[in-house]
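First the structure, then my questions, so here it is.
Of the protein chains in this complex, all but one are displayed in their positions.
Labels A, B and C are assigned to the chains in the order they are written; within every chain, residues are numbered from 1.
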Amino acid sequence: MGLSSEIKKEMYWMMVLSRKLDERAWILHRQGKIAFHISGIGHEAAQVGAAYALKRGYDWVTPYYRDLALMVCLGLTPEEFMLSLMGKVGEPSSGSRQMPSHFGLRRANAVSHSAPVATQAPHAAGIGLAIKMKKEDKVVLTTIGEGSTSQGEWYEAVNWAAIHHLPVIFLVENNQYAISVPPEKQMAVPSSADKACGLGLPGETVDGTDVFAVYETIHRVIEKARSGGGPALIEARMYRITPHSSDDDDRTYRSKEEVDENKKKDPILLARTRLIEEGIITEQEADEMDKKAKDMVTEAVKRSEEAAYPNAEEASYPVYVEEVQHA
Amino acid sequence: MGLSSEIKKEMYWMMVLSRKLDERAWILHRQGKIAFHISGIGHEAAQVGAAYALKRGYDWVTPYYRDLALMVCLGLTPEEFMLSLMGKVGEPSSGSRQMPSHFGLRRANAVSHSAPVATQAPHAAGIGLAIKMKKEDKVVLTTIGEGSTSQGEWYEAVNWAAIHHLPVIFLVENNQYAISVPPEKQMAVPSSADKACGLGLPGETVDGTDVFAVYETIHRVIEKARSGGGPALIEARMYRITPHSSDDDDRTYRSKEEVDENKKKDPILLARTRLIEEGIITEQEADEMDKKAKDMVTEAVKRSEEAAYPNAEEASYPVYVEEVQHA
Amino acid sequence: MPEKTLVEAVRDAMDEEMARDENVFVVGEDVGQRGGVFRATVGLFDKYGGERVIDSPLAELSIVGVSIGAALYGMKPIAEIQFGDFIFPAMNQIVSEAAKMTYRSNGEWTVPMVIRAPYGGGIGGGLYHSQSIEAFFTHVPGLKVVIPSNPYDAKGLLKSAVRDPNPVIFMEPKKGYRLIRGEVPDEEFLVPIGPAKISRSGSDLSIFAYGMMHYYAMAAAEQLEKEGISAEVIDLRTLYPVDRQTILESVKRTGKALIVHEDNLTGGYGGEIAAIIAEHAFTDLDAPVRRLAGPDVPGVPFSHPMQEWFMVNEEKIADAARKLAQY
Partner (left out) sequence: MPEKTLVEAVRDAMDEEMARDENVFVVGEDVGQRGGVFRATVGLFDKYGGERVIDSPLAELSIVGVSIGAALYGMKPIAEIQFGDFIFPAMNQIVSEAAKMTYRSNGEWTVPMVIRAPYGGGIGGGLYHSQSIEAFFTHVPGLKVVIPSNPYDAKGLLKSAVRDPNPVIFMEPKKGYRLIRGEVPDEEFLVPIGPAKISRSGSDLSIFAYGMMHYYAMAAAEQLEKEGISAEVIDLRTLYPVDRQTILESVKRTGKALIVHEDNLTGGYGGEIAAIIAEHAFTDLDAPVRRLAGPDVPGVPFSHPMQEWFMVNEEKIADAARKLAQY
């Protein structure tokens, strides 16, 4: 499948680093040091696989709140993430105007995300339209949860991309829940990918816990889209290992047994085992990566704790701008 | 197919009567006697076929503006239609608050229609939900143009019906245009019925110029829905023989040749030929029906012209009601 | 009398109304087993079952649209919008359909439904979990807009809303859900939709507020009393249709008006109150009509210092009132 050992190792590293950031966020929340966290634990394979299929920094992304690992691959630094959790100066997506995980990174062509689910999908279609108008060979990847594909907003976006044959990849991260609501209450088809047939674009489901399978699938549809082959809809299936967010109590709607059972398919465990089996890393190297990631995170937390809060008056701008920010 | 000659004749009569009403509306418009007309010419077979598949007055309908023939089958009288064209007292859908063809007929369980396309679709899903909650054996039919299925609103409605297995029939009247825009610019699938596969309900296309074929198809899916078999999506294909409305100039976007060619598939001509061939009516009877319909329409015009305009002050109510109107 | 929190009062109102009338049902995201993300529907799923406490797809448009359909059929839906911020996808169904149904059908069709939506900032929710949305709806004839400021009113007004034959937008100050406690009798009672309430009599100036701002206004008034300033506090409660009489009578007594809301100043609800006073109490006024409201920026920022900059609070109200009293 063409991925060098080097790249595979790097992809694994991205998963590990994201996980450590995410785990630390939960700890910070328990310590009362941050007010809110929404977690990507369990989604790392899908996001890292997708990110590596992109020409990062060249292609465009309209992400969603669960995409920490995707953003890390796009260059979001541990410190930047920690700044967002703490609402400090230097947070790159919004200057801490938005809640954590409302991602966006101009330097990486990752568009600012808001909270109303599915709004990013039409933006992706519009970016795809602009790419096509300008006759460029970029693509745009947009991600979303399976529950959010119930929004008419998502349907209209996919419809545009299909009609105009736009270079847009719609990636659905199906983690079996929309807060408490399972997919059967969101759709009458077995997979979000099945929605493709009604919209006139190819649809495919991939094991979202297998980072290399995701890479392979997304890479294929991206390269097709890049060369004028039109959009694709991919569903990556995984399990949301954590509660929806730090505000959620998932014991009200699912059992500990179910969660524990699904932890066996933790994408990082699976990747680790596989890379060791393939002789790409050793147990020891893997442990070292864990440690290195933890240290980086600790350092990032330290620096963020030292960082300043914004001045209150910064809240007064920017409501309007005098000049367009150019792409 | 189980339709008696009597019923077939009645169905033909409904088509003829609707056509004559519709044609007269165009004449009144040309005479400057009315300000606006939106026409159902070409749609009569689909609408009459669908109407006769319902238990009229028992089942529910959320119609759209092109459904004159459907409404005539549900009991809208020629005079009532003419009152709506003229904005006179006694108009049953809105007391002439709404433009003509914004149908609605409480006594027939036909819900008030507005202008923003597709809003009627979620209402149908909600009515279906209520029917299911009350464990009744009614169904609800909702109609829409193919262009309007581009709205997220429609998608969400069908999705609800599919998830909850509601007794809702979604009938798409695909007349090849949304004002000037052809279906290829609305969807990347060949037929609106193809959208069903992405939503998890059965979808089917039927020749919308063949009143009996439409009847047969809709009757089948209605009876299935009535007995708990869930929703269905049917596309009836026909051609919009007139401009979009009296405000439209269709010469800007389609040729006279194209229109003329399609007039050959006028559903009334086809039904007439067929009924004569089957010996159900004679040429002479058919001509008499035309004449009778024309006379009825003339009479209706006369009475409507004599009718009063509403008093200006009637416009001040009803903004709120003191009591719910019960179903 | 038992003491309840505001959110408990909301829950109790729904419970009682569901017990009273089997046509009442609850629909929204996570309202079922999860009991709502703010726990406003806790226990209802166990008591009334999944048929009457429906976990909807993640799609506000159809939550409202389907509810409208059910209401047309004779049901009484209580639709929960998880955060007021997410009501915008449903705007078309609310403004074009629910609000206009009665008028456009000349009273033939009515939409007896309640849309519940938690609103307001100061809870670390950033731009998209903090919005005040009332001004979008206090301008739409056919809707009623109600905002309670305490548990007693919350229960009594919500019960009235469920029984109201018109569509009611019921906004709940989410910051007060657990913070605001108060006595609520066990016996059945209703609070009528319509009249504002004089929460506190005073002679030096009138403070008009609602929801969370009313809570702060009362605290400010207490503070001011110690300083020898007698503030009358009016809880507007039913924002639309507006209770002009209570407002004008109060200004007649005090000669000075301070209008408070947390929503943006410009185009906010306060403008209407100020305009009513400026037109109809002109000769009573001893001072300019003063508005105290959120600044004109697109949302409440997340980071704490910026959030505090945005929010109106007890101190800001007391300050504004002091200056006005001294005018």
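Following the convention adopted for this analysis, a contact is a pair of C-beta atoms (placed from the backbone, for glycine too) under 8 Å apart; a residue touches a chain by one contact, two chains touch by 3 or more.
In this text the structure is predicted, and so the values were computed from the model without any measurement.
Contact with the chain that does not appear here is found for just one residue of B:Gln120, B:Ser148 or B:Thr242, B:Ser148. The chain omitted from view is touched by exactly one of C:His280, C:His304 or C:Arg322, namely C:His280.
Across the entire complex, the residue among C:Gly28, C:Pro57, C:Pro89 or C:Gly107 in touch with the chain not shown is C:Pro89.
Taking the complete complex into account, C:Lys100 is the one of C:Lys100, C:Lys144, C:Lys197 or C:Arg237 that touches the chain left out. Not every partner is drawn; the one left out touches chain B at residues 35-36, 87-88, 94, 96-100, 102, 114-117, 147-148, 150-153, 178-181, 185-187, 247-248, 252-253, 309-317, 319.
The chain not displayed touches chain C at residues 85, 88-89, 91-92, 95-96, 99-100, 102-104, 127-128, 135-136, 138-142, 240-242, 264, 266-272, 274-275, 277-280, 282, 285, 287-291, 296-299. In the full complex, chain A touches the omitted chain through residues 60, 62, 92-95, 97-98, 102, 104, 106, 111-112, 114, 116, 119, 121-131, 133, 152-153, 156-157, 159-160, 163, 317-327.
In this section, only the chains that are shown with their structure count from here on.
Placing every chain at the mean of its C-alpha atoms, the farthest one from chain B is found to be A.
Taking each chain's centre as the average of its CA atoms, chain A and chain B sit 46 Å apart. One finds 36 Å separating the Cα centroids of chain A and chain C. Once the centre of each chain is set as its mean CA position, chain B and chain C turn out to be 41 Å apart. Shared interface positions of chain C, i.e. residues touching 2 or more other chains, are given as 56-57, 59, 61-62. Within chain B, contacts with two or more other chains are made by residues 152-153, 156, 159, 163.
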